[in-house]
Structures are given as structure tokens and as C-alpha cells.
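Structure first, commentary second.
With one protein chain held back, the other chains of the complex are shown just where they sit.
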Amino acid sequence: MAKKRVVSATINGEVVEFLCEPRQTLLEVLRDTLDMTGTKEGCSNGNCGACTVLLDGRPVVSCLVLAMEADGSEIRTIEGVARGSHLDEVQQAFLEGAALQCGICTPGFIMQTEALLQANPNPTEEEIRFYLAGNLCRCTGYDKIVRAVQAAAQKRLATT
Amino acid sequence: MPRVFLPPALRSLAGGQESLEMPGSTVREILAELERRHPGVQAGLCQGDGLRPGLAVCVGGAVSTLGLLQPVGPDDEVHFLPAIGGG
Partner (left out) sequence: MATADKRPYKVIGTRPVRHDGADKVTGRAKYGGDMRLTGMLYGAMVRSPHAHARIVSIDTSQAEALPGVRAVVTSADMPAQGDRVVELGEGAANMRHLTANILARDKVLYRGHAVAAVAADNVHIAEQAARLVRVEYEVLQPVMNVLDAMRDDAPILNDDVRTESLGAAPQSPDQSRPTNIAKHFLFEKGDVAKGFAEADLVIEHEFDTAMVHQGYIEPHNATALWNTDGRITIWMSTQGSFTARQQTAELLRVPVSSVKVVPMEIGGGFGGKISVYLPPVAALLSRKTGRPVKLQMSRADVFEATGPTPGSHMRLKLGVTRDGRITAGEAWIAFDAGAYPGSPVGMACMCVFACYDVPHGRVEGFDVCVNKPRTNAYRAPGSTHVAFAIETIVDEICEKLGLDPLEFRLKNASREGTRRVDGPVFPRIGMVETVQAIRDSQHYQSPLAGPCRGRGVASGFWFNVGMKSSVTATVNLDGTVSLIEGSTDIGGTRTSIAMQLAETLGIAAEDVNPTVVDTDSIGYTDVTGGSRVTFATGIAAVEAARDIQRQMVQRAALLWDVDPAAVKYDDGRLLGPAGKQFTFKELAAEIHQTGGPIIGSGTSSSATQGGAFGTHCVDVEVDPETGKVQILRYTIAQDAGTAIHPSYVEGQMQGGVVQGIGWALNEEYWYDDRGTMRNATYLDYRLPTCYDVPMIETMIVEVPDPQHPYGVRGVGEVPICPPPAAIANAIYHAVGVRMRRLPMSPPNLLSEILQRFQD
């Protein structure tokens, strides 16, 4: 086993230092070392999108990022989406639109949506479906997720 | 009188009938009478003092949770069916 190294990253606005082995993924460190279990594990090979986080603003599947690669980066996870005790527009739209059933894919969808709306504040349905195609949901049939993304986008546009 | 429907595998024991009228106020009573008139039927439907595993009894249109203890009304139909689960 290779020696552990110290990694430093900014997670949800706070500088965090942690020890990790070279073989550990960012997902594993978030969940097991830092106890941030809001980021979910669905397949651990990059296929389902449940573990999506934002790495320097880009959406990544954290199961395919080695924790050491995150050194010096800025990471945003589902735990950092709400502003204090207020849900953000995407979270609120998912709740009000019943866009979740079991909820295991929801953190990943919310993070992917945050990235989408950052890049494209007023996406078409086609653009939403294309951008979210890497996130699997087995419960909803996607209808209410796509509508929630549309609702969140409209709400943000109306308030900015 | 209650009408009991036999699984096809048992119909030969009762002269090929699909169903027959059988007196009794519980499934157990009806089965006992059925066995008296058509010996062998009970071995196909019961094990110990209950229904065979995987088998359910449907009385009056409803799958019973009481099994052999289920009361049977005079106009009820009694069916023996595979137990239903679900996803």
C-alpha cells in the first residue's frame, strides 16, 4: 500500500485538508473520510452520475476522479447548494415539482443542473435532456425532472 | 350453497367438473366435505393443517389472509390459486 498524502482543497467554500491513499477516489474520500454522504454512489464506474460534484465549476463524476487530483481545486457538493437554511431554486423546483421518488439520483441531478444553468441559463427541453443524459434516474421517467429544471431556470431568470 | 372451483389437476378426482357445490361455513369444512366425497383432493391443496406453500384461497372474490379458517358465505365462490406477490 502506497503512503498516504495530504490533500488540500476548497470544499463548499471551506478549505479542507485530508489524508488519502493514491488509489482512493474523490467519491470515497468525500463519503468515507469527510463523512459527506450527500454525494451518492450508484455504480463507481462513471455510468450513472449519482456522484456528480462540481470540480472547479465543471461537473464531474467523483468516482472517476482520484482524490489526489483534487489537490488545490475548488469542489462544490450537494451539501453546499442550499444558502444557509434556504434551498436554492433548483432544490426548491425539484421539491415542488415532485421530481424525485427514491431520491438517490437527486443530488447528482441537482449538481448537474447547477452546472447546466451556469453555462446556459435558459436551456431548451432538448438542451436539458442532452445535458442531463449522463445522470440515470430509474424512478421518475425524467418528465418531472426536466420540468423542474425548466421551472428553476425560469425562476432564476425572473429574479436576476 | 358455496361453490368450490377445482384446479384442473384435481378435476379428474371429481368427475371432470370445473366447480361443484359443497356445504360448509369455512374453507376447512368445505375441504373436509370435498375430501369425503372425492378422496385425494386434500393432498393436492393442503399440507399439515394449512394450505400448501405458495397456494392461496380466494373466497367471495377476495384473497384470504385466513387460509383454511376463512369463513365462507352461502353464495361465495371458493378458488385455489397461486399466492400473489408483487414488485
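Residue numbering begins at 1 within each chain, and the chains themselves are lettered A and B in the order written.
The working rule: a contact is a pair of C-beta atoms (placed from the backbone, for glycine too) under 8 Å apart; a residue touches a chain by one contact, two chains touch by 3 or more.
Keep in mind that what you see is a predicted model, and the values were worked out from it rather than measured.
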Ask   = Among the chains present, which touch the one that was left out?
value = A, B
Inquiry  = Out of A:Ala67, A:Cys105 or A:Ala153, which residue would touch the omitted chain in the full complex?
reply    = A:Cys105
Message = Please identify which residue in A:Thr10, A:Ser44 or A:Gln154 touches the non-displayed chain.
response = A:Ser44
Key: Chain not shown, touching residues in chain B   = 5-11, 18, 40, 43-45, 53-55, 58, 61-66, 77, 79-87
Message = Across the whole complex, list the residues on chain A that are touched by the chain not included here.
response = 1, 21, 23, 31-32, 35-45, 47-48, 50, 77-79, 81-82, 87, 91, 94-98, 100-107, 110, 125, 128-130, 132-147
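Going forward, only the chains that are shown with their structure count from here on.
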Remark   = Chain-centre distance (mean CA atoms) for chain A and chain B, in whole Å, is 56
